[in-house]
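Quick one: structure below, then a few questions.
The other protein chains are all here in position, but one chain of the complex has been omitted.
Going in written order, the chains are labelled A and B, and every chain counts its residues from 1.
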Amino acid sequence: MAAGPFGTRRTRRLIPWASIAIPGIGWLLFGLYPSLATVGYSFTQYSGLPGTPLNVCGLCNYTAAFTSLSAQVWESLQVTLVYVVGVTVLQNVAGLGLALLLNRPGRSYTVYRALIFMPQIFSVAVVGAVFALILDPFTGPAATAWKALFGSTTAFLGDSSLALPLVMLVNIWMFAGYSMLIYIAGLRNIPKPVYEAAALDGAGRWRAFLHVTWPLLAPATTVNVFLTAMGALGEYALILVLTGGNFGTKTLGLYMFESAFGGNSQLGYGSMLAMLQFLLTLAIGGTLLFTLRRREIQL
Amino acid sequence: MRTNPLRAGTRNLLCFGIAALLFAAPLVYLFLQAFKTFTGFLQDPTGLPHPWTLENFGAAWTQGDFGRQMLNSLVYAVVPDTVTLILGVFLAFPVSRGYFRRSNAVYAFFVFSGFLPGGLIPLFIEAQALGLYNSMPGYLILTSLSGAGFFFFVGYIKGIPREIDEAAALDGCGYVRFIFTIIIPQMKPALATFAIFGFVHAWNNLILPLVMLSDQKLWPVTRGLYSFFGEHTQNWPLIAAGTFIVAAPILLLFVALQRHLVEGVAGGAAFGTQGVAVPAEPGEAR
Partner (left out) sequence: MRTFLPVAAAITLTLAGCTTGGSTAAPGAAATTLTVAQWTNAGAIEFTKQLNAKFEKAHPGVTVKLQSTGTANGAWAQLANSLLQAKSVDVLARFAPTQAAFPPESTGIQPSGVAALITAGQLTDLKNQPFMKNYDAATQAAAVGHKGGVYGVMAASYAAAGAIWYKKDLLAQHGISVPATFQEFLDACATFKKAGKTPIFLSGKVGMQGGIWQGIENQLLMKGREPAESVDVSAERAKAFWDGTQKWTDPVYKEIGARYAKVMQYVEPAASGVDQQTAPGVWAVKTDDYPFLVDGSWDGLTIQQANPKLNLGFFVLPGTDDAAANRVAFKPDLTWVVPASAPHKDLAMQWLAMFSEPDNYRQWLRLTGSLSAQPQVQNTGLPWMDWLDAHTAGSFTQLTPPWTPPGAPLDASGPDFYKLAPIGPDSLETILSRSAAAYAKSAGH
């Protein structure tokens, strides 16, 4: 159909276009144009400061990523993959577990769900402050608990083997509530008779979950896995406030931030890294959507 | 239904423990610090405040000039939030219905370009050229003219039967009136969800107001908080108090609207690619 039912014969075709015109123009001006400029900057040597020379240099920044910067890009790619896979898997497990536990009627459960959802309404700066306090090796409660459990001290976010898992846990703490809500929504879409039929077949709770709940949750899983992976891939602000990207937590997003705003900053390199991040997002997002959708159909 | 292996009381207690100890406690811990004196904090950082004091809240409020900034923040959050949601519906509706040629291509274009990296420096130069720099209306135009929640709404609108479009059109209902009186009320849960996310995002936005608004009287409260942080780097009780003053309005909004969240998210979950947040642009601290 090429036109809606609204308007006279003359305006029928125009109305849909008029409808999208204002947000469309806004998006072109304030969304797409700055993005395209960033694509452009990725082919230049430019400090980003007004009045300084801008040299178009073709693929120079991209070549650097595979020559002089290859060790750093490679390292940050590895960290990014660990981060994305870890957060996606664990946050979905946590979200699903919470959804199964908390999908109950009653006022108390409404309060619990709200509390679990709450952390993400705070800005990253607040979350950073909270965990800087809690995870301080000398003044934080986590240090007291660690000492009681293991009888030793640890540096927490300053320990190269603990920092990345801790940052991932904070990320999950912040966003598990969102995953939980999507799974609860999925659970509510499963018709009751399906369970009753499974119960008649004599399926145990675990079998019922495996053969009824899990397959029927596929749309919610698709959304959750996709959103969590994309979120984790783009996350850098949280890592920045927690570790500054040190102690083995420098993801590609953070590396990009550092190149764009660090001491030796250069807009050209920063834009190139943003483009690498974009390509990685496209590749991972595309693959995920494709496989998850196929899985939905097969189940 | 099979009997529940967890007795109701045990489950309730378990859920309480998870919600309170794992999720709420860290925030409560920060909140408690706000009631300590600076020396009290240094002497006993982990314990309960002794003595308790309310001074930090007063000091943060006056030192940070949070009063005026709170009002600014409210304007910067409410106006773009309302406008973008309405524009988002106007953008999503015809695309979702396929009411114009190539609507699939338009849809794909918006989805794809949403993933492109942002660019703060070009955005700034552009805003300055258009005369939007350092003015409240300019800032509102800059933040209001996009259709927030587009992806989410496209999916949601698919769940509204298209027969009502034709019925309404036959009755002579105009397009704009139809959207406002028929479609928008149908989308309440989705709009409530996005209203919260949009409000939180706008309220917590730091970098955009930092570069776009140079006059102190135009600042939102986050901008003030940030300067405040820097001037009192180690006075945790004061920082905690300032943080909670700034976060209080979003907490209130959240408490008021949280009932709609489950429903709102549920509606979007029916459609796979919904709610893909635009990736944060470099330097945009959320």
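Some notes on this structure:
Convention: a contact is a pair of C-beta atoms (placed from the backbone, for glycine too) under 8 Å apart; a residue touches a chain by one contact, two chains touch by 3 or more.
What you see is a predicted model; the values in this text were computed from it and never measured.
Here one chain is not drawn; of B:L85, B:L120 or B:A247, the residue touching it is B:L120. Listed residues A:L36, A:A64, A:L77 or A:L169: the one in touch with the omitted chain is A:A64. Within the entire complex, the positions of chain B that touch the omitted partner chain are 38, 42-43, 120-121, 124-125, 128, 133-137, 206-207, 210-212, 214-216, 218, 223, 226-227, 229-236, 283, 285. Considering the complete assembly, chain A touches the hidden chain via residues 45, 47-53, 55, 61, 64, 67-72, 125, 132, 135-139, 143, 153-161, 237, 240-241, 243-244, 246-247, 257, 259-261, 263-266, 268-269.
One rule holds for everything that comes next: only the chains that are shown with their structure count from here on.
A separation of 16 Å divides the Cα centre of chain A from that of chain B. Contact residues on chain B toward chain A in their complex (touch as defined above): 1-2, 5, 11-12, 14-16, 18-20, 22-24, 26-27, 29-30, 33, 45-46, 84, 87-88, 90-91, 93-95, 97-101, 103, 106, 110, 113-123, 126, 142, 144-147, 150, 165-166, 169-170, 173-175, 178, 196, 200, 204, 206, 222, 225-226, 229, 236, 239-240, 243, 247, 250-251, 254-255, 258-259, 261-262, 265-270, 272-286.
Of all the residues in chain A, the ones that touch chain B in their complex are 1-7, 13, 15-17, 19-20, 22-27, 29-39, 41, 48, 98, 101-102, 104, 108-126, 129-131, 133-134, 136, 139-141, 144, 173, 177-178, 181-182, 184-186, 188-189, 195-196, 199, 205, 219-220, 222-223, 226-227, 230-231, 234, 236-237, 240, 256-257, 260-261, 267, 270-271, 274-275, 277-278, 281-282, 285, 289, 292-293, 296.
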